[in-house]
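What follows is a structure written as structure tokens; I'll ask about it next.
Every protein chain of the complex appears in place save one, which is left out.
Note that the chains are named A, B and C in the order they appear, and that numbering of residues resets to 1 at the start of each chain.
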Amino acid sequence: MCGIVGLVAKSLVNQTIFDALTVLQHRGQDAAGMVTCEGNRFFLRKDNGLVNEVFRTRHMKRLMGNVGIGHVRYPTAGSSSAAEAQPFYVNSPYGIALAHNGNLTNAEELVEQMFREDLRHINTTSDSEVLLNVFAHELQHQRKLKPEPEDIFEAVSKVHKRVKGGYAVVAVITGYGVVAFRDPNGIRPLIYGTRSTPEGEECMVASESVALDIAGFTRVRDIEPGEAIFIDMDGNVFTKQCAEDTKITPCLFEFVYLARPDSIIDNVNVHQARMRMGIKLAEKVKGLRPDHDIDVIMPIPDTSRTSALEMAKHLNVTFREGFIKNRYIGRTFIMPGQTQRQNSVRRKLNPIELEFKDKVVMLVDDSIVRGTTSKQIVQMARDVGARKVYFASAAPPVRFPNVYGIDMPSPEEFIAYNRSVDEIGEAIGADWMIFQELDDLKDSVSEGNTDTICDFDSSVFDGYYVTGDIDTAYLDRLDEKRKDAAKVVPETIDHEDEAPADLHTEIS
Amino acid sequence: MCGIVGLVAKSLVNQTIFDALTVLQHRGQDAAGMVTCEGNRFFLRKDNGLVNEVFRTRHMKRLMGNVGIGHVRYPTAGSSSAAEAQPFYVNSPYGIALAHNGNLTNAEELVEQMFREDLRHINTTSDSEVLLNVFAHELQHQRKLKPEPEDIFEAVSKVHKRVKGGYAVVAVITGYGVVAFRDPNGIRPLIYGTRSTPEGEECMVASESVALDIAGFTRVRDIEPGEAIFIDMDGNVFTKQCAEDTKITPCLFEFVYLARPDSIIDNVNVHQARMRMGIKLAEKVKGLRPDHDIDVIMPIPDTSRTSALEMAKHLNVTFREGFIKNRYIGRTFIMPGQTQRQNSVRRKLNPIELEFKDKVVMLVDDSIVRGTTSKQIVQMARDVGARKVYFASAAPPVRFPNVYGIDMPSPEEFIAYNRSVDEIGEAIGADWMIFQELDDLKDSVSEGNTDTICDFDSSVFDGYYVTGDIDTAYLDRLDEKRKDAAKVVPETIDHEDEAPADLHTEIS
Amino acid sequence: MCGIVGLVAKSLVNQTIFDALTVLQHRGQDAAGMVTCEGNRFFLRKDNGLVNEVFRTRHMKRLMGNVGIGHVRYPTAGSSSAAEAQPFYVNSPYGIALAHNGNLTNAEELVEQMFREDLRHINTTSDSEVLLNVFAHELQHQRKLKPEPEDIFEAVSKVHKRVKGGYAVVAVITGYGVVAFRDPNGIRPLIYGTRSTPEGEECMVASESVALDIAGFTRVRDIEPGEAIFIDMDGNVFTKQCAEDTKITPCLFEFVYLARPDSIIDNVNVHQARMRMGIKLAEKVKGLRPDHDIDVIMPIPDTSRTSALEMAKHLNVTFREGFIKNRYIGRTFIMPGQTQRQNSVRRKLNPIELEFKDKVVMLVDDSIVRGTTSKQIVQMARDVGARKVYFASAAPPVRFPNVYGIDMPSPEEFIAYNRSVDEIGEAIGADWMIFQELDDLKDSVSEGNTDTICDFDSSVFDGYYVTGDIDTAYLDRLDEKRKDAAKVVPETIDHEDEAPADLHTEIS
Partner (left out) sequence: MCGIVGLVAKSLVNQTIFDALTVLQHRGQDAAGMVTCEGNRFFLRKDNGLVNEVFRTRHMKRLMGNVGIGHVRYPTAGSSSAAEAQPFYVNSPYGIALAHNGNLTNAEELVEQMFREDLRHINTTSDSEVLLNVFAHELQHQRKLKPEPEDIFEAVSKVHKRVKGGYAVVAVITGYGVVAFRDPNGIRPLIYGTRSTPEGEECMVASESVALDIAGFTRVRDIEPGEAIFIDMDGNVFTKQCAEDTKITPCLFEFVYLARPDSIIDNVNVHQARMRMGIKLAEKVKGLRPDHDIDVIMPIPDTSRTSALEMAKHLNVTFREGFIKNRYIGRTFIMPGQTQRQNSVRRKLNPIELEFKDKVVMLVDDSIVRGTTSKQIVQMARDVGARKVYFASAAPPVRFPNVYGIDMPSPEEFIAYNRSVDEIGEAIGADWMIFQELDDLKDSVSEGNTDTICDFDSSVFDGYYVTGDIDTAYLDRLDEKRKDAAKVVPETIDHEDEAPADLHTEIS
């Protein structure tokens, strides 16, 4: 998961991009980057760390220009290197910088192809660098001294033909403007909006509508699957559908967990979708145990709060905040001669004892992946006196890998791997375990937009991959890579001690 | 406001102190510091920034020893300098490092006195440096080669006689152990707990019980007003009442806003106290407007969530999360030639439109100080379609300065300054404004501990100062200083660009 | 002026390149950079600062691979930006990193041409980025999947045809090896050598032979004007003459001042050349004033020591070190509210009073450009009691701009501008002023290699530019740019406070 933003404005864009990245930070806390463009010159700053850490006053002073793009990165097992922060840059043609959210499923073939056809060298394992070079290659082939919107759209069309996977992309072309586009299945979100200023209209594209909100932009609409938007240096906006056979099958996990509740994705209000998930959970409880003995319903903060609240309301059960989330992120240092400590859930959550004492509590989480945290939470609830601990997941069991940009562990590590629902409950120590039905989950979301949403990328739940190119061989290869990567990636990183030294990201 | 922690353990303390400071971070995000002690040697690391930023692997490696103290600092108008992070250190006698939470109201006299009596130089404007030197002076006067617990308690007794104000203090004495004490009125909180390890018992003192929780310590009890606790290097715990005429009058604002909900202060569960605040607010609503037209009750996240939830429940009104808080802190950069932007509340909160549309909303906040944020929030609610906006404060109007360690603006800047409740409502644009009654607030807290809590420091609400030494002259002087400080302190600071160069805190 | 090095070895190259850059540091103290290549991956580290400052342990750990290039940069008025450290990189074709020493006189035309022909974007004002793109363009045009040495030499041939000026270049091509070449007039120096290891032969190219010395490489020979050398990944060495009408006309200033005395350039021992300069100065003195009254001859350390010693010997006059050079570089900080202090020569040199007292001293410097330092030195000699102060320059008066990579002030700032030799002496306050004759200077050098050196680039002395393309219009434009740049470039820079934020060099 990553967050992206692109902006063509009438004055300096650095602060606005910074603000937008800050509210997109939930989509990636691993690295951040920004490219701005003034006249014929690019300025880049990127590094591992939070937005707040990566951009200091001295960097902002150098990020000149009224046009730019930004990125926040989620750490992925396959490419956790500090050297692979985005945006990436190529100087040929025109000078292009690009950032993206998603994952290409044919990146390796493209790397080879690109070298063979165009002698382009890819220096990292990031598929953003691949995507940038594919786009650059297609644009260069047209050999236009001054590319028109049509030329750029033409290049995007060719990109859609060559790359596979889920992706939302934003790029800046020196001297011409910002281009953004979304994969033909609309798996990853992308939205745009405008802001009026005395100097003229400004346009922003971003992963989520909250980025528009914070900067005072008015939401215009989602970029459609396969569609591209181009904003030239003067702020003129052009859009075009650049793919065939497109459909809106957004990633279901965005609504379950990834997106901010105050975002609107593909016309669905995320907050409302989560409320509906809670209602449907309540109905399931009623159906299964009409005479349930639940005393109190509690969310595992923060994501599941919305669902849990509605669930409680519809069951007419008391809702309480039993766990307090530690807002400030800790870190485990490994002293010489020490072995790594158990990374306890206590570092993240603290229970309020009196809310548990002698009660039957129903804990609600958005979803369960590995289940290790859930298990610790259940135990913690017991430790502070809960009589019984029930556990509800607003999403169905996660059983399949994600190949469209959400980093997940190897399937064997899923708690649901080879386990029935009851077995899962047993595994995490719950007295009762319930999961949302997949159809209920889909309905929770699609009820928000019955017009255009066809279906979803629900692959992590049902193993169905909308791009149609994912086979067992691919998944096995992916799993192998994940396991290899997992071996070398340490659990906790002090960024400062892990300075990169590569072509595009250097820390002194 | 600050947070403090002290620890005598059986193995390295650096990670545990780091963890404790992380969960106390809400008490101060301005600076952090730690001193550890190994054998006869102190190790110090302190700097402006979050706990996570101040302590990096290379610092942790140097923070050796099984004994130590830590501190997080809240920025105060009077001493915002980066050079004044805590702990402070003096080498005479014994080598002592000290950190504190609170404020001395006679610091200036003490500085003079200390120079006159003992030629001790105070190099900063921090009253922690003053407190440290008073304590050091008293300890030195006993001229013991090896101070016994009684000697240390004797010194604390003398400190209580000389210093005035509210304070919770933790100090480490090289080669002897950790001492902690609390002011005779118990204004600032201090608690301790123990943890069993195979090597023996470990003891921690901290501002709040959450610090004990995260590290797996069991809460023993609050340090009593005027009491001191001394833990020697072997982990033996000694306590003694070191003051006369003590009483428990804890700061009411800890329960309203400062403390974490999952903390227990003076035997009062903060979470439960806040629930009672919500209930009493509900009763007030019922009394004033039995036929109210409230459609939905919403907290201004995060503190007021507990109160708002109970208020909604007792009024049988729908509770909803209408505002989403931006979890990641933004920053406003001032570019050359730019003037500073308005610091909009939008950077902190984002409304979910559909929860407001055509509704009568009751917004609940923990308290109102300046009212500028409240005003913007009310406007924001209207902008997204609220039919009427009501506003409830879980605390009474803030009308008087705090002199015990909570930094507040000048009284004239309070929205309640020279305004009735209705006028306050009008000033923030609310259709209806209600405040908690002071007695209700006090009851909300004291119902949690009817045994030992006598009264509260409720000075910000009623102007009554429990230490009995605060007169108009003092308050005027304080106000003058605050205004002077406010003139030079910029609103946003990029710590890195403001490197200190003083005796105890240097950044390269 | 810059220094370059390229290396293909049998084990890690980072330490050897570091060492080589350290002994080439006299050619540029402004910035340093290194690219290494392992497998298909490049690693880059570059920044403003000394070699020692730029490369820290954490960077070295990342600079993996047995192949690499390095660069030290001299600050030039036109491109002093921190963002323009070398090497530069392009990913198409193959991935190429390049560094160079020298100056292109047709860089601006090339930038335009390159965009027109190839849509290549140049993001800085550095002509190294231009050179890299020209080379990349020519290599790409051959469209070879695997370029053979012949293909690379072909590309170099085309570069020679397109670019004008003086240049010595080193580049690494991912997966293929290191290529280096020298301009057809041999203005800038370039030499190579080999080292035997148990694993096979290693090859280094460098600006000066001292880089070979320190790393234990045996000097093989200078790269000839127009010649290119290619060392493949296995260490096989290929060379080819890639230009027509080549001639060896090395920059005379290398021998006067730039090069280390222990270097051998175009088969001329620099140390010996400088000794001959001293002898010829002695002869001139004898000719002009056979009965001179010189008591003592002193060098202005360090460069002129060699000449001054021989001059003294041949005049049979006592040689003394009258000035002690401050080895550690100072810096002038500008405090808020202060105006900049005069940058006194005292920060660089300190006279030993007793060596001057009542004596007639002949001061010897390698050359005189602005004359401001010379004037201060003469005055300093008088201040400590010299009876008469004579001044000898081992080079003729500098009267013309350098366009081949040596940064100099605007001609009007030369002390020799519109002044006769006597007037220069008067201007700097000397009682007698003598300059080397140009022919004597040329002879001093060419006597070391009468076989192959045709002539010299002596443009700064006589205004004759060997490349034949320098006209008044060009020089006027250059002067204009220099003056503009001078306006904004501060005299002293604290690198740390001037962090870059561009595509290739970022400092956190």
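FYI, contacts are C-beta pairs under 8 Å (C-beta built on N, C-alpha and C of every residue); 3 or more make two chains touch, one makes a residue touch a chain.
Note that the coordinates shown come from a computational prediction; the quantities given were computed from them, not determined experimentally.
Although one chain is omitted from the display, it touches the following shown chains in the full assembly: B, C.
The chain that is not drawn here is touched, among residues C:Val220, C:Leu309, C:Leu438 or C:Ala485, by C:Leu309.
Although one chain is not drawn, the whole complex shows that of C:Asn52, C:Gln379 or C:Ser420 it is C:Asn52 that touches it.
The chain omitted from view is touched by exactly one of B:Arg58, B:Arg289 or B:Lys481, namely B:Arg58.
The residue from B:Val23, B:Val67, B:Ile122 or B:Val445 that touches the chain not shown here is B:Ile122. Of B:Ser157, B:Thr174, B:Ser263 or B:Asn326, it is B:Thr174 that touches the chain left out of the display.
Touching the chain that is not shown, out of C:Met60, C:Cys251 or C:Leu281: C:Met60 (per the contact rule at the top). In the full complex, subunit C contacts the hidden chain through residues 12, 14-15, 18-19, 22-23, 25-26, 50-53, 55-58, 60-61, 210, 213-214, 216, 260-262, 269, 271-272, 305-306, 309, 313, 318-321, 324, 326-333, 335-336, 338, 341, 346-347, 350-352, 354-355, 494, 496-497. Those residues of subunit B that touch the chain absent from the view are 40-47, 54, 56, 58-59, 61-63, 89-95, 115-116, 118-124, 133, 140, 143, 145, 174, 497, 499-508.
Criterion: only the chains that are shown with their structure count from here on.
To fit its Cα atoms onto subunit C, subunit A must turn through 180 degrees, a value rounded to the nearest 5. Ranking all chains by how far their C-alpha centres lie from the centre of subunit B, first place goes to C.
Subunit A and subunit B, compared by their mean Cα positions, are separated by 36 Å. Chain centres here are Cα means. That of subunit A falls 50 Å from that of subunit C. Measuring from the averaged C-alpha position of subunit B to that of subunit C gives a distance of 60 Å. Residue positions of subunit A touching 2 or more other chains: 56, 58, 61, 497.
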